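All protein chains but one are shown at their positions in the complex.
Let's turn to chain A:
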Amino acid sequence: MAAVKALNPKAEVARAQAALAVNISAARGLQDVLRMLPELFHWLPSQIQHPTASLIAKVATAQDDITGDGTTSNVLIIGELLKQADLYVSEGLHPRIIAEGFEAAKEKALAVLEEVKVTQEMDRETLINVARTSLRTKVHTELADLLTEAVVDAVLAISKPNEPIDLYMVEIMEMKHKTDSDTQLIRGLVMDHGARHPDMKKRVEDAYVLTCNVSLEYEKTEVNSGFFYKSAGEREKLVAAERKFIEDRVQKIIALKKKVCPSDEKGFVVINQKGIDPFSLDALAKEGIVALRRAKRRNMERLTLACGGIAMNSVDDLTPECLGHAGLVYEHTLGEEKYTFIEKCENPRSVTLLVKGPNKHTLTQIKDAVRDGLRAVKNAIEDGSVVSGAGAFEVAVADALVKHKPNVKGRAQLGVQAFADALLVIPKVLAQNSGYDPQETLLKLQTEYKESGQLVGVDLSTGEPMVAGEAGVWDNYSVKKQLLHSCTVIASNILLVDEIMRAGMSSLKG
C-alpha cells in the first residue's frame, strides 16, 4: 500500500472507520434502489461503478446463476447486515467480533432451515405454489398466474425421474405481438422462419417430420470445376453433373415421402440445418412436401426430442424409423417475420414457451420472470423440499436466533442479534412494498408466531399475518440456503476491510 502511495501521490485513501463508512453507504445505496425497484436487477450489475456496490451486485448475480432466484433478497440482507453492524461498530465494537457473531448466527440459521423445511412429494400443485411465489414478486399478478401454469407444465414435460433437469430443453421464444397475456406453452417447437416457397402448404396436420443436416443447394461449383473444363460445353456438363448430385438427394427424400405416405393423407415436413436452394424447394413443393431451410443448430437437438426421430446427416440411409411425428405444423406470418409452429407432439421432451408482448421492454421482463420461474420449479423438484415464504422463514429464524443468543460467548452475541434483526428486513420490505406499515406488520407477525408456533408470513393483500404454508406460499430450500451462506460471507468481508485506496491511471492524470 505504501508503495502505491509513493508511486501515485494522488491516490486517495480511506482507513478503518472511514473505509467502513464508505462501504456501508455503498451497500445501503444499492439496497435503497432495489428495495423500491426489485425488477431493476437484471440490468444493474454492468452499470455499477462503486467497487463495493459492484462486489455485492456480483454476489447477487452469482446467486442468480446458481439458483435463479433471491438476488434482491441478497442485496437487501447484505445492506441490512451492514446497517445493523454499523450501530455496534459506532459504539466501539470491533468488526471482527461482529463477523464472529454472524458466523455463529449463520450456523444456527442453517440448523433452523433444516428444521422448518417441508419435505414432501413435489406434485403439480406444490410446484405451482412455488412458481407462483417466485413469479408474483416479478410481474403483475394476473400475468404471474398465467405464467405459473405454463412454467410448471413446461418443466414437468421435460423432467424424467432420476435425471437432472435440463432447462435448455425449454426454449423461450419471443414474439412482438398482441399482449403479455397471450404468452403460452407450446408442446413442441416454434421456429422463427418459414418455408420459402409460395406453393408449400401453410398448415399440415398429422405430419412426419424429417430432421436433417444435408446440403440441398448448389454451392461454389464454378471454382471447384474451374481447373478442369476446356470449353463452355464441358463446363455446362460439369454444372449439370453437380446439379444432378443435389437432385439425387432431393429424390431420395421424395422417395421416402412416397413410401411412408402413399395416399397423401398424412403430411411430410423436412427441416434442414443446411440450405435448400430454389430448385430443390421447387421439386419438394411439387410433391407436397413442406421444407424449412437453415434451422438453427440449437433447435436441431430440440426437434428430435420434441417430435422423435433421428437427425440425419446423409440421405443415403433414410428409413421410416428416422422420422419424427407432429400433430400439427403451421406457419404464422407477422409482417416480414414468419414463425413455424410444430405442435401436438406426442410425449415431447422439449417444449417452447412462447412469450408475447407489445414491446421489447415487456418481452424482456417476461422472459426474465419465466427464466426465474423455471429455475424455481427445477430447484423445488431437485431439492425435494420447500420452505415457507412471505417472510415466515425469516421471522422464525430471527426468533430462534434471539433464543440462541445466550449460548454464544461474549460480545459475539451482539453479532447474532444484528443478524437476527437484519433478516427481518425481508418481511418489512414485503409489507412496505404492499403499502403497509413495516413495523406494525412485523410486530403482528412476531406476536402471531409466538402465539401459534406456526410459520406465519405477510398476507400482501391484507397486511395481516397468515400461515404461509396453508396459503401456498413456498420458497426454494436451496435459494434460502445459498442466501444465508453468501450474505454472511460478503457482509463479513466488507466489514473487515480496513483500507480503501483509489489509485488508478485516471487519478494520476486528473
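Quick note on the criterion: a residue touches a chain if its C-beta (ideal position, glycine included) is under 8 Å from a C-beta of that chain, and two chains touch if they have at least 3 such contacts; residues count from 1.
The rule is simple: contacts and distances are computed from a predicted model.
Peer 1: If you look up the hidden chain in UniProt, what protein name do you find among "Protein misato homolog 1", "Proteasome subunit beta", "Transcription initiation factor TFIID subunit 8" or "Adaptor related protein complex 3 subunit sigma 2"?
Peer 2: "Protein misato homolog 1"
Peer 1: Can you tell me which of A:T183, A:Q365 or A:S388 touches the chain that was removed from the display?
Peer 2: Of these options, the touching residue for the absent chain is A:Q365.
Peer 1: Which listed residue (A:G233, A:G335, A:G410 or A:G453) would be found touching the missing chain in the intact complex?
Peer 2: Touches the omitted chain: A:G335.
Peer 1: One chain is left out of this view; which of A:K252, A:R294, A:H332 or A:H485 touches it in the full complex?
Peer 2: With A:K252, A:R294, A:H332 or A:H485 as choices, the missing chain is touched by A:R294.
Peer 1: May I ask you to list the residues on chain A that touch the chain which is not drawn?
Peer 2: Residue positions of chain A that touch the missing chain: 46, 49, 139-140, 143, 179-180, 192-193, 196, 217, 219-220, 222-223, 226, 275, 277-278, 293-294, 296-297, 334-336, 358-362, 365, 505-506.
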